[in-house]
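One chain of protein is taken out of this complex; the other chains stay put.
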Amino acid sequence: MGCEPLAGGRRELVHVHEVEVSLGGRTVLRDVDFRIAEGEFVGLIGTNGSGKTTLLRVVLGLQATTAGEVLVAGREGRRGGPIGYVPQRVAFDHDVPVRVADFVALGVDGTRLGLARRDRGVHERVEEVLASLELGALAGRRLGALSGGEQQRVLMAHALVSRPRLLLLDEPLANLDLPRVHETIAVLDRICRAEGVAVVLSAHEISPLVPVMDRVVYIAHGRVACGTTDEVVRPEVLSALYGHHVDVLNVHGRVVVVEGEPGDPGTHPEVVVR
Amino acid sequence: MANAWLAGTLVAIVSGAVGLFVVVRNSTFAAHAIPNGAFAGAAGATLVGASPLLGLVVFSVASALGIAAFGRRRNDVVTALALVTMLAAGAAFLAASGAYEPAIDALLFGEVLGVSRGEVLALALLVVGAGVVLALVFRSLLYASVTEEVAAARGVAVRALDTVFLVLVAVTAGLAVPVVGALLTFALTVGPPAAARTLVARPGRALALATALSLACVWAAIASAYLSGWPIGFFVGAYAAAEYVSARAASSWRERRARP
Partner (left out) sequence: MIHWFVEPGFWSNPVVGTALVLGAVVAVVSAAVGVMVVVRGQSFAGHALTDVAMAGGAGASLVGASPLVGFLLAGIVGGGSIEAAGAERIRDRDVGTGVVLGAAAGLTALFLYFVSSSTSATGSTQSVLFGSVFTVSPSVVPLSLAVAAATLATLFIVRRPLLLSSLSPELAAARGVRPRAMGLLFVLVLAASVALSALVIGAILSTALLVGPAFAALRVARGLVGATLGAIVAGVAAVELGILLSYDSFYWSAAHRSVPVSACVVGVVLVEVAASAVWSRLRRGRGR
């Protein structure tokens, strides 16, 4: 599948080439091949258990590969790259003696040794990021006292505080109600467009992302297809990916991918392809 | 007596600071197991005639490294077995050396007055070492304790920090066991820091308060033990529990007042 970066002379930020990953003797990703350009908005779409989190961990340098090459900003994929990461769920202890502002500041200096006092620049940057995500009022609250949605926003602020060039989010839309989903997407879209940060987020539903995505990386059974939504979300492409017939339905502006029975391509309902 | 105060103070400072991370990282079980390694070490040192402090530190560091080697998916059962093994080894060493009961009691439940001037000096060196290491790794250890996965992605050496942390717990145990005993060291590393964590929200203040509460606990215990003649371990356990319970009560009272 064609995975060339978008036109317009944007530079390549992430390069994943023929990557294979095995976990406990089972190959969970194979021949994964895609690129992400600076400032792109990319959806990593796939069902639960399809390997989305593993793929994000590969880009982060947290998961070793058995074959292939991962480059982030032209360097071998390893920890501590210019990436902000928002994991799917973090259970903070109720009593942990860390406030929101302390935690966000750790995104800047959490990797530094020593007890040197934080300079004013760090505090200003923290305030700036919290304000941009409308979290200013929470700055003095304990991490453990926040609601799930608030914790996710704080994790986002934490990821952005170090001015990353790439923001990776693992299922940020899961467990949110529909107004919240649209609100979160709008915030991410703004970060992407206004600050030029490339955003990669994983999701199991593609519909709410269609209006904002530059491209989609579709993952199924450990393999990916990559391109614009129109290029990838088509029955022939996805059928090849799944290894059996798949339909793509477009109902009232929602895109629904329907898996047919394996080896039984004849009994699927009528398809509306756009 | 002066030695006892000095030794107790040193122990309280380290166990308050290290204990805060024990509580934040939920490593209570490991923090309980390691002092028992120290117990076996002291018993073994008695058997071969070596310095008990050496035995304490060597064995507790060895058990810390053992627990760290089991990796990130730390197994409760394995920790339990490691702990019991150390206690059994200690019991066997003591039986083999024919130690008298007071010696065993001192190792298990503490014996403040048994600290010599030379030992205080050795304790002070260990405290300075532990303090320097803790100051160096404070921020990244806090980071790794709050969100391990995110910290690892940012380039924090999470595994290495875990080992450093467990070794710090081991050094604390080596310091504390001769003073408050193998079974009560744990009470001192968990009670005051858990109380501090409930009362204040900032990491720096929690560290300061944990150390202060730990000092209060040890000083009060030494004074009570001196005045009553009862074992110091009893007072350490009781005061640590009292601090924790009153901190919990205070924070729930505060929460109720904030939201009537």
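Each chain carries a letter (A and B) given by its place in the written order, and its residues are counted from 1.
Methods note: a contact is a pair of C-beta atoms (placed from the backbone, for glycine too) under 8 Å apart; a residue touches a chain by one contact, two chains touch by 3 or more.
Just so it is clear, the structure is predicted and the values come from calculations on it, not from any experiment.
The residue from B:53, B:83, B:115 or B:222 that touches the chain not shown here is B:83. Note that of B:38, B:194, B:209 or B:222, the residue touching the chain absent from this view is B:194.
If you put the missing chain back, the residues of chain B touching it would be 23, 26, 28-29, 31-32, 76-77, 79-81, 83-85, 87-89, 91-92, 95-96, 98, 101, 104-105, 108-110, 181, 183-184, 186-188, 190-191, 194, 230-231, 233-238, 240-241, 244-245.
In this section, only the chains that are shown with their structure count from here on.
Centres computed as Cα averages put chain A at a distance of 41 Å from chain B. The touching residues of chain B, when paired with chain A in their complex, are 20, 24, 26, 135-140, 142-143, 146-147, 149-156, 196-198, 200-203, 205-206. By the touch criterion stated above, chain A contacts chain B in their complex at residues 60-62, 79-81, 83, 85, 87, 90, 92-93, 95-99, 102-103, 106-107, 109-115, 140-143, 155, 158-159, 162.
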